[in-house]
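Just one protein chain is left out here, and the rest sit where they should.
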Amino acid sequence: MALGVAGPDAAATPQVSGSTSDSGADLELVRVTKAFGSFLAVDDLTLTIPSGSFFALLGPSGCGKTTTLRMVAGLEQPSSGSISIGGTDVTDRKAYQRPVNTVFQSYALFPHLTVLENVAFGLRRKHVPDAVARAGEGLDLVELRHLADRKPAQLSGGQQQRVALARALVNNPAVLLLDEPLGALDLKLRRQMQVELKRIQIEVGLTFVHVTHDQEEAMTMADTVAVMNAGRIEQMGSPAELYELPRTAFVANFLGQSNLLPGTVREVRDGWVGVDVAGTRVVVPQARAVSQDGSVLVGVRPEKVLLLPASEDLPDDANVIGPGIVSDVSFTGVSTQYQVEVPGLGTFGVFAQNLAGGASAAVGDRVRLAWAPGFTFGLDGADDASDGVDLA
Amino acid sequence: MSIAAALSSENAASVGPASGPALAAGPTRRARSGAYLLLLPGLAYLVVFFILPVVALLATSLYVPVPGGDVGQFQPAFHWQNYPDAITAFWPQIVRSFAFALIATFAALLIGYPMAYVIAIKVRGKTLLQGLLLVLLIAPFFTSFILRTVAWKQILADDAFVVTALKWLHLMPEDGRLTATAFAVVAGLTYNFLPFMALPIYASLERMDIRLIEAGGDLYASGLNTFWRVTLPLSMPGVVSGTLLTFIPASGDYVNSSLLGNPVSTSMIGQVIDSRFFRVSDYPTASALSVVLMVAILILVGLYVRRAGTEDLV
Partner (left out) sequence: MSARAVLPGGEAPARRRRRAWSLGDAIVPVFATLAFAYLMVPIAYTIAFSFNDAGRSNLVWRGFSLDAWRNPCGAPQVCQSLVNSLLVGVIATAVATVLGTLIAIALVRYRFRGRAGANLLIFLPMSTPEVVLGAALLAQFLAVRVQPGFGTVVIAHIMFCISFVVVTVKARVASLDPKLEEAAADLYASAWLAFWKVTFPLLVPGIAAAALLAFSLSFDDFIITNFNSGSFTTFPKFVYVSATRGIPPQANVIGSMMFFLAFALVLAVQLIAAVRRRRAAAMSSALS
């Protein structure tokens, strides 16, 4: 039996399209380090964000993403390194001298000013002649013109969020920074705002740098996602690229879920790496393996795995693990999630689409686990297989 | 999906256009009798020992001397002439009291605001330093106000170090002095009410979200500009209570003017009231001046509070 699933080549790597606008407004961080006492919040970070892109810094709390954002905004001074915008070094400039605006986490709307005055604040400081008219247009963009004369305390959370966005956008900054902008909103509103933010970004064509700990939020909106951990960028790329081909255990676990199996490389032949996983041979495409000798971690996403009854014939071109015992079945509507205990390997997770209209295995069933070898990814064996699991 | 749709789903849960600010913690409506029971003892006390005394003060201000009686013997009357007489006799002290109190309030604001700002904003997060500075600000409350004023009197005395040094440096003429001057009185008032100014300002700055200052910087306002447009307006409730807590007691104070001033050119209305009562037993004049002081302050405070737009001071 052949597995009728397409290989990973189908998930083509999309290119970040920032080429339309001039590269002059790129945001560049060169060897930026920020230490608070002995704690390294940001550790020798070098990063270029092309103009016009929607860039997400994704990571758990304390990973340094907000500190990075605050250094770009000028609210925090790097311990070393430099930051430039559009080729101009802004490291020594104060916040109010930088062409950057921030949508703060708790919005930081001025409570003593009306919505319109809040939005006009930056324009007035820059002595833009028609500040109020421009602020009104900014409110139009977020469809809040009718609330212009209210005070922030009279608005709902979602409305405040949009005022904060308008207040930053009207200044037409070279870079717009968003610090967990949707964190305070409920799930439904958050989904709507994700779509809305993406629409506005495309409409105005500004560079957005978005800090979040929500992987779904980052993947939904950003062209490029950088996964940060302990002050460093673990991996950077398009959402699909990060998901399909994680390069560290942290990324594999923080972004979605992964089954990671420790093994030892036995052979490398014809573009494939053969790995011994608890006595079973599993193959990994050479191009998808970080490490090609010694101990490695072999990974596969749960939705790529099929459950096969233990009695069924094995497909000879697949990676197969098992047999194991189904220990948990949870039906979620679109899919069914299975937990399978494999002796010597631990718990294996499997997501199956509800194509047949019900679960195909029950708790206690003996099953094998199979997947197309092309979906397999190989990680460095020195990685902790559970790194990032609790943080996602 | 458009924002309009998102909006409509939210509007159901949010505050309607006309309903004004959301009440954060609306009082629970319980039996009113409970409220009156709680209020009764305290308010009755204030009626008996504040309202009635003020009435007694008003009555006394209209008394006339008992014909042929001793010094200090008066009888009830409606002698309104006591007011013009008192004001005519003592208007310089009344004006001086308000002028001194006004200057001292302004000086205390200039000195106290940076203190409050440093404690609340500059050292925020450095808990130990913040605590220490706060202790220093509160500590004067516990070191007798009279002792500290006497200390100033001795520090500024003619033969003490400060004056000697200033004269040696030729920063002060040979016959110049600090004590027994208007300067000393105003400096003493400023000093004594400084914590009353700084603490309410501290309290309102402490509540302020530091991100608002960052947002000011992010929106192209320089440090000074952010202070003027954001920090100061948001600390106005503290400034208003601080200025009131300084101006009101300063205008009626007589400890500073009697210890640090001279009896001729620096005496304030409090001194006059005190001496009318205790030295010459002229109760009606003393009472009339007290009423004038009280009414003048209530009018000034009323105007000021209306101007500053802070209704809920209590």
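A few comments on the model shown:
When the chains are written out, they are named A and B in that same order, and each has its own residue count from 1.
The working rule: a residue touches a chain if its C-beta (ideal position, glycine included) is under 8 Å from a C-beta of that chain, and two chains touch if they have at least 3 such contacts.
Computed from a predicted model, the values in this text were never measured in an experiment.
Checked against the full complex, the one of B:Ala59, B:Leu102 or B:Ile210 touching the unshown chain is B:Ala59. When the full complex is taken into account, the listed residue touching the unshown chain is B:Gly112, out of B:Gly112, B:Gly216, B:Gly242 or B:Gly261. Screening A:Arg31, A:His146 or A:Arg281 against the full complex identifies A:Arg31 as the residue touching the chain left out. Remark: the omitted chain is touched by one listed residue; of B:Leu134, B:Ala182, B:Leu232 or B:Ala308 this is B:Leu134. By the touch rule set out above, subunit B reaches the unshown chain at residues 25-30, 32, 34-36, 38-39, 41-43, 45-47, 49-54, 56-57, 59-60, 111-112, 114-115, 117-118, 122, 127-128, 130-155, 157, 191, 194-195, 223-224, 244, 248-249, 251-255, 259, 269-270, 273-274, 277, 283, 286-287, 290-291, 293-294, 297-298, 301, 313-314.
Here is the rule we use: only the chains that are shown with their structure count from here on.
Residues 1-7, 9-11, 13-15, 17, 20-22, 209, 211-212, 214-223, 225-226, 229-230, 233-234 of subunit B are the ones touching subunit A in the complex. Per the touch definition, subunit A reaches subunit B in the complex via residues 73-75, 94-97, 100-102, 104-106, 108-112, 121-122, 125-126, 142-143, 150-151, 153-156, 158-159, 162, 167-168, 171, 188-189, 192-193, 195-196.
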